[in-house]
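What you see is the complex with one protein chain gone and the rest in place.
After this line comes subunit A, so read on.
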């Protein structure tokens, strides 16, 4: 709590001047909001892609490990997933740009050819694959272990009593999971997603390395120029730190902090809202 407050105070003191710097520091954007809006957009977009891909997958894996697979498979699978969490993000970045991105190009070509009428796959296709979609997918792999590990943990803690109650009513395994496991694990699942989202929003190196940024706000997921993310932008701009730039960068950090905080708060509120509805 104290650390959180300390970080917030630092960001506010150092960042607020960043809102009012001279125009030159905003790289032609004119003012702070013009500078930060596409960064914010890029951050949220990459994190959203990551969550859309990772969350169902992570819950699926966690359920298989906790309730479907026999022990001799479940153990090793859980272990491998946990190992993924230990891979440094620089390694994910290297892998993403050297191996994953080029491999994605044919898929992007296909998406563009067949689903090009959707704004997401409008093209023209990025020839090296360093798109926001690639960044989002790399992020998805990075946040998968934490979401899987936490949700697996809460799934396995479902009281046997409730599971048996469902099974004795003639629930299939999936119905038992819906009836007993999910309601019990709901808040843990939200926490898991929030931690994953926090990591996706704040992830720096992998995004900075994989994404060819510099673009504006666009839903085109496979183009050459993409909106970059706040954290990646701070990492790449930090070396040319004049005091003015630094203030601007810290201000973008403050924006990121507030967004993360708001998302977290909103999620808690939704969960609490469901519980309130029950209590009535």
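Miscellaneous remarks
Assume a contact is a pair of C-beta atoms (placed from the backbone, for glycine too) under 8 Å apart; a residue touches a chain by one contact, two chains touch by 3 or more; residues count from 1.
Criterion: contacts and distances are computed from a predicted model.
The listed choices are "Spore germination protein", "Cytochrome c oxidase subunit 3", "Coenzyme F420-reducing hydrogenase, gamma subunit" or "Phosphate ABC transporter ATP-binding protein"; the UniProt protein name belonging to the chain that is not shown reads "Phosphate ABC transporter ATP-binding protein".
Shown as candidates are A:34, A:183, A:216 or A:243; the residue that touches the absent chain is A:183.
Contact with the undisplayed chain is limited, among A:167, A:235 or A:259, to A:167. In the full complex, subunit A contacts the hidden chain through residues 70-71, 159, 161-172, 175, 179-180, 183-184, 186, 278-280.
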